[in-house]
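Note that one protein chain is taken out, while the other chains of the complex remain in position.
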Amino acid sequence: MMSDDTPRKSPIATRRRVLAGMSALPFMGILGTKVSAADYPTAVVNTTGLAVTDDKVTVGILHSVTGTMSISETGSVQAEKLAIKQINDAGGVLGRQIDFIQEDGASDWPTFAEKAKKLLVQDKVASVMGCWTSASRKAVLPVFEQYNGMLYYPTFYEGLEQSPNVIYTGQEATQQIIAGIDWVVSNKGAKSFYLLGSDYIWPRTSNKIARKHIEKLGLEVVGEEYYPLGHTQFNSVINKIKLRKPDVIYAIVVGGSNVAFYKQLKAAGIDMTKEKPLLLTISVTEDEILGIGGENIVGAYACMKYFQSLPNDNNVEFVKAFKEMWGDDIVIGDVTQAAYLGPWLWKMAVEKAGSFDIDKVREASPGIEFAKAPEGYVRIHENHHLWSKTRVGHALDDGQYEVVYETEDLVEPEPFPEGYQ
Amino acid sequence: MQQANTAPASPAPKDFLLSVEGLTVSFDGFKAVNGLSFYVDENEIRVIIGPNGAGKTTVLDLICGRTRATEGSIRFRDQELTRMKEHQIVHAGVGRKFQNPSIYEDLTVFENLELSFPRGRGVFGALAFRRDAQVIERVEEIAETIFLKDQLDTQAAILSHGQKQWLEIGMLLIQSPELLMLDEPVAGMSVSERVKTAELLHQIIKGHSVIVIEHDMKFVQDIAHRVTVMHQGKVLSEGSMDHVQHDPKVIEVYLGH
Amino acid sequence: MIGDYTLVEFSSILAMQGFAGLILFSVFVLMALGLAVIFGQMGVINMAHGEFMILGAYVTWLCSQFVTAYVPALFPIYFFIAMALAFVASGALGILVEWALIRHLYKRPLDTLLATWGLSLILQQLYRSVFGAREVGVSLPDWMMGSFPLTDIIEVPINGLFVMALTILISLAVFLLMFRSRWGKQVRAVVQNRPMAGAVGINTKKVDRLTFGLGCGVAGVAGSAFTMIGSTGPTAGQLYIVDTFLVVVFGGAASLIGTIASAFTISQAQSTMEFFMSGSMAKVLTLLTVVGILMLRPEGLFTLKMRR
Partner (left out) sequence: MNITLYSRREWIALAILSALILIVFPATMDIFRLNLVGKYLTYAFVAVGLVLCWGHGGILSLGQGIFFGLGGYCMAMFLKLEASSPENTAIQSTPGIPDFMDWNQVTELPFWWVPFKSFPFTLVAVVVVPVIFAWIIGAAMFKRRVGGVYFAIITQAFAAILTILIVGQQGYTGGVNGITDLRTLLGWDIRTDGAKVILYFVNAALLIAVLLVGQMVRVSKFGRLLIAMRDKEDRVRFSGYDVANFKMFIFCLAAAFSAIGGAMFTLQVGFMSPSFVGIVPSIEMVIFAAVGGRLSLFGAVYGALIVNWAKTSFSETFPELWLFAMGGLFIAVVMTFPNGLAGLFRSHVEPLVARLLRKPVVAARETTTAAEPAKLAAE
């Protein structure tokens, strides 16, 4: 797949960018005017027996509400519900209100597969917003491919995948990693890196990409280390870090381990507000800081595509709406924002295709542009990932990030990055 | 039936059924049995007496392999028991009855006896074991001896205490051991059960070598060929009942109290 | 390894690693002490031990929230109050659980395992419903967070010292309670011979209940202390359960000294190995070694040979 794709990339990219500017306004116009369902008779827009009636279309939400992953996935569910509500308030999709069926993946991969199958086979949903971990995505992937469903997957992940049945609304690893490393190298003069992660595919693949990139730049990786998921004792690795004195601690620790890691790092006297060593992470969003505590991570840098503090108008509006719906205490992390894009991108693809049929939606998807995205303008690439900007945030002690850098252009998604495998 | 003091006067050094020599076991420095030696003849009935904590039950535990000796040897015919596992000791011909009735409460009397029948003792033997005429006949025969003929289908849990003791004796008998070891077989029994048990024991000890631990002096006098008196893990005195009863050392530590 | 570093660096690192091992040791002791009381002294397998710890952690979080909102002046010392409250809350829940579940199951130890597993599921969901699925961040007073720099490289984390001090304190308290007090004598009497203890006038039911409560209370304090170094979420308790049981079993279940010795051995082994290899492999090797030794010596490190 990749080989067909690569050569065509750049010309299309430029053309699309031009188009983007022109189409943004009329497109927003469509959003505002009510589309009547009568213009799109059900028999025409739904030829494959999906759960679409004259006034309703059903989609699925598939996340973990119970189990260890519910910590992370709650935000995604909230964002997806918000997007659906907003779309409904604006007139729905092809004049139909969106109804959703929520299923619990229970942090258990076969349950995800089972529920995905139920949503597709029994409920005949028109699309599914869901999954968080790679493992759950891998588990549902064959189901989506077999029963031809459409999944909007929100998490930043390791890449190495490109399914016709998935739209990846988060960043793949190269998008997230390379810009961040380039930035610390050029702005902070970093020369040596210590790579650290939880022991599973995303941190390992990401660190692999990071290592290749660092070595390409002629710089040094002084250590690479993995700990089991849920590990809570990091004193030994902190000692090793002190000994090797890296310029940058590159940390991809996830879940409960995060909290332990940052608290112990701080307690061991590594002050991240100082210039050296500085800490760069791609796994700590504002959501995680809730558990870690802002005072324990202040000074760290995070590299991802979205921060709650992004100052653009779209985002201000989005944050306001989100808080109205889910309460003032809520924070919004990168994945939550990516999850919010799912329903919107689907709606646009459906309206572009003029049909709910999965095949037509898939065909219509590449090139879909969402200018009102909280993170700013994004566009779907042929490889079903998003063109998006990458940003570096500097952690403040109130649990928010201050955006200190943003890539000039959209970063092209490369799920199978050449030279990084 | 047999006279207690007709037992052989001095043990000849060979053809003992069981020779215990220099047996010592220590639990974290405490020597429960300390340099113990004694010998049991073929067809002899040996009673071990002694105050509580003298190490009597520990001796039986050592012989049947439940506890490992720290030092010393236990020879049964020409086998060294201290190096064998429990089930091998059983196969060699040593049977043991515990102080508290130790039976399978969830199984019936028949099944209890059947499990003790010495056949199909390996994993695959047990899987292939058939309940054939020979088994049934032997089980019924033993059940008759232990007064439980009518209770074959009863779940063992609902037997009386005395019946449970009998059942365990029956489980021992069906193994046809050469050496029977009984730990306080009449303890906790009603008077009538006690009489019946004495009768049972008299009947079964014929043709067996037996080691009995017992406190009931009347009972001891009745059955013992020789008596070993233990005190603090050592043999205090040994000989006929008459002999030990008049041994001043014994009187001092045990009978005198 | 020495090749890359100067002697000073290397010896500093040894010292630091030793200290990391000591912190891990304290963590293990704190985790295991409550369980050792319950499992070792009562023979009850409390699979919900981790959830009792997390209850302590949540109590600490509630305290920090309350103190910051209403009496900020107390903030620097609120942690001590929180730990006391954690002890009371977890202990009270323990007593309740003993009354409702455990006392019916003393003769079926494997069934206590299943019942308490069920309890742990219920508690997890309860925490999730009450406190939310996300982890909560417990803010700590500043004086507990920093470190003393001893030399250029060696820095001693204050929270590590705090956990160590707490461990010593709690171990001492438990020892005094179990081995020097009248109540401890009663506990041990009940453990050794329940009917006899009852016969000599010990209220065995009360002793059971308080012992269980004590074990759970200690778990609560441990959970409270762990807010300094770990995370507080509905399922965080699960992370501790395997380690905790292994520490107790490895030490020889009935022996509190054994528990401490085993915590020391395991923690030193793990932290040393972590220095030389990846965390995952260190963990696997540590667990395998412990299990291997347990297979060769099932009674654990410290046990009395018993006369049966």
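In order of appearance the chains are A, B and C, and numbering begins at 1 in each one.
One rule holds for everything that comes next: a residue touches a chain if its C-beta (ideal position, glycine included) is under 8 Å from a C-beta of that chain, and two chains touch if they have at least 3 such contacts.
Being a predicted model, the structure only gives us computed values, none of them experimental.
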item: Contacts of the hidden chain among displayed chains; value: A, B, C
item: From B:L18, B:A32 or B:C64, residue that would touch the chain that is not displayed; value: B:C64
item: Residue, one of A:I98, A:A113 or A:L151, that touches the chain absent here; value: A:A113
item: Full-complex contact with the absent chain, from A:V44, A:V121, A:V316 or A:V404; value: A:V121
item: Sole residue of A:W132, A:F156 or A:Y200 that reaches the chain not shown, by the stated touch rule; value: A:Y200
item: Candidates B:K85, B:K206 or B:H246 - the one touching the absent chain; value: B:K85
item: Touching residues (missing chain, whole complex) on subunit B; value: 64, 66, 85-87, 90-91, 95-96, 98, 102-108, 111, 114-116, 118, 120-123, 126-131, 136, 153, 155, 157, 168, 171, 175
item: Subunit A residues that touch the omitted chain in the full complex; value: 1-3, 65-66, 102-104, 106, 108-111, 113-114, 117-118, 121-122, 133-135, 138-139, 141-142, 146, 158, 160, 199-201, 204-205, 208, 226, 228-229, 416, 421
item: Interface residues of subunit C (partner: the chain not displayed); value: 43, 45, 101, 104-105, 107-111, 113-115, 117-126, 128-129, 238, 241-242, 245-246, 249, 278, 280-281, 283-284, 287-288, 290-291, 294-296, 298
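Basically, only the chains that are shown with their structure count from here on.
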item: Chain closest to the middle [Cα centroid of all protein chains]; value: C
item: Chain at maximum distance from subunit B, centres defined as averaged CA atoms; value: A
item: Approximate Å spacing (C-alpha centroids) for the pair subunit B, subunit C; value: 48
item: Distance from the mean Cα position of subunit B to that of subunit A, given in whole angstrom; value: 76
item: Touching two or more other chains - residues of subunit C; value: none
item: Per-residue overlap in subunit A, given as positions that touch at least 2 other chains; value: none
item: Interfacial residue positions of subunit C with respect to subunit A in the complex; value: 5, 9, 13, 16-17, 19-20, 23-24, 27, 125, 128, 132-140, 145-147, 149, 153, 155, 157-160, 226, 228-236, 238-239, 270-271, 274-275, 278-280, 282-283
item: Subunit C partner contacts - residues on subunit A that touch it in the complex; value: 65-68, 70-71, 74, 199, 225-228, 230-233, 235-240, 242-243, 255-260, 263-264, 266-269, 287, 289-296
